[in-house]
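One chain of protein is taken out of this complex; the other chains stay put.
In order of appearance the chains are A and B, and numbering begins at 1 in each one.
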Amino acid sequence: MSFLKAEAMRGGYGNDDILQGCTVEADKGEIAVIVGPNGAGKSTAMKAVFGMLSLREGRVLLGDTDVTRMKPTERVRHGMSFVPQVRNVFPTLTVEENLEMGGFIREDDIKGTMDEVYALFPILAEKRRQPAGELSGGQRQQVAVGRALMTKPTVLMLDEPTAGVSPIVMDELFDRIIEIARTGIAILMVEQNAKQALEIATHGYVLQHGQNAYTDTGEALLANPEVRRTFLGG
Amino acid sequence: MEGLLNAIVLITNFAVVPGLAYGSQLALGALGVTLTFAVLRFSNFAHGETMSFGAMVAIFVTWGLQAYGVSIDPLPTALLALPAAIIVTVLFVLGTDRLIYRFYRDKRSDQVVFIIVSIGVMFVMAGLIRFIIGPNDQIFTDGARFLISARDFRDMTGLDEGLAIKTTQVITLATAAVCVLLLFWFLQKTRTGKSMRAYADNEDLATLSGIDAGRVVVIAWALSAALATIAGTLYGLDKSYKPFVFQELLLPIFAAAIVGGLGSPIGAIVGGYLIAFAEVFLTYAYKRFLGHILPDSWMPDGLAQLLATEYKFAVAFVILVITLLIRPTGLFNRRST
Partner (left out) sequence: MTGFKRNVLPFLVFFVLIVLTGTLQSWSLAFSILNLCLVSAVMALGVNIQWGYAGLVNFGVMGFTALGGLAVVLIAADPVAAAWQAGGPGVLLALLVILATVVITLAVRRLIRHAALRMIATAVLVIAGLVTASMVFGPSTEAIEGVNPSLAGYLGGLGLPVLLSWVVGGLFAAGAAFVIGKIALGLRADYLAIATLGVSEIIIAVLMNEDWLARGVKNVVGLPRPVPYEVALREEPWFRSLVDALPLGSVELSSLVVKGAYIGLFVVVLAILLWLAETALRAPWGRMMRAVRDNEAAANAMGKDVKRLHLLVFVLGSAVIGIAGAMMTTLDGQFTPSSYQPLRFTFLIWVMVIVGGSGNNWGSTLGAFIVWFTWVEAEPVGRMVIDHATAWLGDDSSVRNHLLANAAQMRLVVMGAVLLLVLRFSPRGLIPETDRR
């Protein structure tokens, strides 16, 4: 059984269910990627897993703990961490202060974790005294991911981390995400750039109309002609 | 040469020193407005009354201390009364938050609703203050009046013009400097201060990071009430305490906060001094100043005053309007709104 397991999720805003019983999983050290057309409920699924949307049916398990009824902040304490798609840094705070705020709930010394983040993203160490709002788009994404890592999460969730960055920066970010997964963190991410994302994915989930359309390894999904034709544009 | 020195002393005496003191008072008031705006995201129209309330409590405590013969001569007793006044005012303001503002925050009401609610609070506070202390002038300054009197200065330097520095002016500047340093140390160096800035920057992300919104709000109110008390008391010491004056101060204080950039503490300070000096220098009568540096034949006829003193509020307002038209985010706002 996977470490993070969100089963048969059903729910949405108001009366209409956007999620119609979809399931996503991610195990430690793995990268699970959710792809699918616009309006398929990718981001909604992500929010549901993190507790920003209450479910009518289904449950979210983190290891042996049922976190379905927990608020997002409680889930953070239980080892989940989330990088929103937009507004994911504190713009007037310096890079270092952003990281510090990321570790706000920790009681112990966060210096070591901060050094690890700087080791992962060396450019941030260089710009530690600069306000995050003054950085380039790609660097800001790095701050956002770094901030999320400060709680030493077991599950890292990324909502379209490469939205609006150049292809070179995207490759760079994906490399970092692979590195993060190798440290034993479970990664769940939603991606618009489906092809590239599935290339690095251990598992891929193709969502459609709030349901799982295809579920397989990233490689297998990329090889599946049906998936290629319908979702990856040939 | 002596003419130039006299001119400099003259303008320092009548414009620079009073401008510095007034600017400090405005800056402290604007800091309070800017802090509540940064965290609670509305312009608090009751802030003038908070200043008035704080000053009123300080006056009562001062009178009590004076009655018991407590004195820190040559400093005014009111300084000793400040901590108690701050505590009372902070508790009162936190009470208004608990009872009134929190409801609308939980409902995530529109900014305009908050403004109208703050009008209600303003009414209640204005009434209470006038009811308790009365609508008239109160003078509560004691201790030494001057640090340097004009005569001493003349004797010392042999110049024609005197430079008088009132104790209250020095205290205003010193207190403002201490407050600003403490505030910036708190915001820049402490974890709580940083969490407050983080919350002001990005409420949702701050909540995700485990920053307690309720706590940040309480701290913002407390800081703003404390600053308001200090500003109100200093203003009362420097001039005199009149309940309705604080209503009039609201406009220059808002102007200062907006010119600097609502939500930016540095902006509030710069804005405060900018407004104060603009008011003082535009309404200063330069006749005597020019008399020292110009030959007699060049002297202008009138007072050489750019604007009648009665219109000093117009200065704040014009600066405000120009800011709103040209750069509505203010001088020191990195955030785009």
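Assume a contact is a pair of C-beta atoms (placed from the backbone, for glycine too) under 8 Å apart; a residue touches a chain by one contact, two chains touch by 3 or more.
All values derive from a computational prediction rather than experimental measurement.
Colleague: If I'm reading the header right, one chain is hidden. Which shown chains does it touch across the whole complex?
Modeller: Contacts of the omitted chain with visible chains: B.
Colleague: Touching the left-out chain: which of B:L20, B:A38, B:M122 or B:A222?
Modeller: If we include the chain that is not displayed, B:M122 is the one touching it.
Colleague: From the list B:I100, B:A164 or B:A285, pick the residue that touches the absent chain.
Modeller: B:I100
Colleague: So that we can see where the missing chain sits, which residues of chain B does it touch?
Modeller: Residues of chain B in touch with the missing chain: 42-43, 45, 100, 103, 111-113, 115-117, 119-128, 130-132, 134-135, 244, 247-248, 250-251, 254-255, 258, 302, 308, 310-311, 313-314, 316-317, 320-321, 324-326, 328.
Operating definition for what follows: only the chains that are shown with their structure count from here on.
Colleague: How about chain B: which of its residues touch chain A in the complex?
Modeller: Touching chain A: residues 191, 194-195, 197-198, 200-202, 204-211, 334-335 of chain B.
Colleague: Would you mind writing out the residues of chain A in touch with chain B in their complex?
Modeller: On the chain A side, the touching residues are 72-73, 76-77, 82, 84, 87-93, 97, 100-102, 104-105, 131, 133-134, 147.
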